[in-house]
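Handing you this structure, nothing more for now.
The complex appears here without one of its protein chains, the remainder shown in place.
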Amino acid sequence: MFPKNAWYVACSSDEVTDAPLGRTICNERLVIYRDGSGSAVALEDFCPHRGAPLSLGRVVDGKLVCGYHGLEMGCDGKTVAMPGQRVRGFPPIRKFPLIERYGFVWIWPGQASEADASKLHHLEWAESPDWAYGGGLYHIQCDYRLMIDNLMDLTHETYVHASSIGQKEIDETPTQTRVEGDEVITSRFMEKVSAPPFWRMALRGNGLADDVPVDRWQICRFTPPSHVMIEVGVAHAGKGGYEADPAHKVSSIVVDFITPETDTSIWYFWGMARNFKPGDAELTATIREGQGKIFGEDLEMLERQQRNLLAHPSRSLLKLNIDAGGVQSRRVIERLIAQEEPASVAAAGA
Amino acid sequence: MFPKNAWYVACSSDEVTDAPLGRTICNERLVIYRDGSGSAVALEDFCPHRGAPLSLGRVVDGKLVCGYHGLEMGCDGKTVAMPGQRVRGFPPIRKFPLIERYGFVWIWPGQASEADASKLHHLEWAESPDWAYGGGLYHIQCDYRLMIDNLMDLTHETYVHASSIGQKEIDETPTQTRVEGDEVITSRFMEKVSAPPFWRMALRGNGLADDVPVDRWQICRFTPPSHVMIEVGVAHAGKGGYEADPAHKVSSIVVDFITPETDTSIWYFWGMARNFKPGDAELTATIREGQGKIFGEDLEMLERQQRNLLAHPSRSLLKLNIDAGGVQSRRVIERLIAQEEPASVAAAGA
Partner (left out) sequence: MFPKNAWYVACSSDEVTDAPLGRTICNERLVIYRDGSGSAVALEDFCPHRGAPLSLGRVVDGKLVCGYHGLEMGCDGKTVAMPGQRVRGFPPIRKFPLIERYGFVWIWPGQASEADASKLHHLEWAESPDWAYGGGLYHIQCDYRLMIDNLMDLTHETYVHASSIGQKEIDETPTQTRVEGDEVITSRFMEKVSAPPFWRMALRGNGLADDVPVDRWQICRFTPPSHVMIEVGVAHAGKGGYEADPAHKVSSIVVDFITPETDTSIWYFWGMARNFKPGDAELTATIREGQGKIFGEDLEMLERQQRNLLAHPSRSLLKLNIDAGGVQSRRVIERLIAQEEPASVAAAGA
């Protein structure tokens, strides 16, 4: 269960080329490619002739050509031509609303008539030259909500990521959770702690001492349908913490776009945006490698948690204070799904 | 859905040895072996004692001995002996009507009482010394009818086999389809075209110039239950095309025996029979290797087409003029299945 009238990341801009990309999101099989003008296009991955996947075809002169019998598909989902055929009566295939922005391709898997570009949130870090971004993609066999829970409750860092970003003080410091419209924010501020290894690396990367006490913060923001961005950072202790002058801190935004593939699998786009030394490509690579390793530690836990939950479908889980971020995020999601349902029913009846 | 009262290729003669072969065809699990006289035998792959697969056993003195507890199965499906047992009351297992001919083992998976050897078509190329044959076997996860469609519409060669046998003129030249009883014939004749790489190789193999315009033909013949044989060839242009004197052409028959394994998987026996240089074993090997590579290009397309169709069960596909061969073949198949049904019902009630 996921909202369908929402913008999801289907792929990074890099993944969209002349070679069509087949990818399932929200249970819809898509083919994504660049047309003649270089614009990204997302269609159903289904040739109206005989059902072949168009993603096995090629883009020729900006048109998607089916790799089976040469049907030429237009970027509106209507067949343009086919050798030896009149194509006017061919049934169209679905074209999915698409926005390419911030280095990603955003897809609206629900009703096209409801697609609203203004609902795509602004991402300052993705457009400003003061920021650098690096990230990657994991395919994980779990319900997308388990990943939201994971990211809205960072106490797991102490256990899952003990050797990199975990530290005992995360557990010991309570969080505060608030809901602002459809946004859920869970914050934790730690004072005078040792920086764990990942942050010591980041301090050094920004030319700061790594062996002094720091103030550390984590501000997790859920926004629908399934994005979690987390402001994280450390400042030399007593310099103002989150509010400290840039000369005394390193901070960044952990970026998590969680796109359901099916009901129990996801495409997990993870990354980190930072506003220090944005031009240092080597630092970007170092951080990306470190983050990729850390975030890879969650995979087995989430996949085995999913299997456990499927084996015990009737068991209800605890909702502790630390779970407030995930619990509130799920409430937002449920409200959005409920809002869609009449539209879906109407559509089904049409 | 497939006719069961029909002859299907279960394996090549080479595959039948003293070591029993287990193979599922038309949803029936078979064990195939040679008995004491060297005759191929096909039985249910199920020991009446404890259900072990007989294909894990051995042939000893011409009798199939179960590899679990030594039951000796006769070639009529009746237990011959078992150490320390009286076997008279043992339930028989099914024996499948079988004809070994043309280098293949043909099985009748339906009602044995309906098996009719005269329904096995004559294959001139398989018996005459003027012809040579080479071929292979692919296991593919698709409905057998998708492979029939594939072979009865060769416009796909232009796209799937672009570097070997495809050429633009295939698309541009219309086909003619006619039905003769249970046989469906789709023909295409191209004039004054360049020979594509595979045919240039074949022209050279027959000692003919490969750099001159040729006339090319493709005559696809479907015969029930699921066999497609295609007369293909090229002649130096203006020498009479299909009717040209053998001195000016190379021609062959593409042989396709498509045996359903389950509802969505097949054993695909492919090969080529030629009537030039039949004694040239090296040429046979060269052609076989080239054909194997070309026919391997269809696998991913067919398997992914199948998955797409399973994901969209209610969607109907187009039936264009180029699809006429497949459409007519499916009509023949449906008619045969419909004819069988009363017999099946009667059998079930018996």
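Should a chain be cited, it is by its letter among A and B, assigned in written order, with residues numbered from 1 in that chain.
Methods note: a contact is a pair of C-beta atoms (placed from the backbone, for glycine too) under 8 Å apart; a residue touches a chain by one contact, two chains touch by 3 or more.
Quick caveat, the model's predicted, so the values are computed rather than measured.
Touching the left-out chain: which of A:139, A:304 or A:331?
Answering carefully, the residue with contact to the hidden chain is A:304.
By the contact definition given up top, give the residues of chain A that touch the hidden chain.
The missing chain touches chain A at positions 149, 153, 155-156, 158-160, 171-172, 174, 300-301, 304-305, 308-309, 311-312, 315, 317-318, 320-323.
Using the document's contact rule, name the residues of chain B that touch the chain not shown here.
29, 45-46, 48-53, 56-57, 65-70, 82-85, 90-91
Rule of thumb we're sticking to: only the chains that are shown with their structure count from here on.
Rounded to a whole Å, what is the gap between the Cα centroids of chain A and chain B?
Distance between chain centres, rounded to whole Å: 48 Å.
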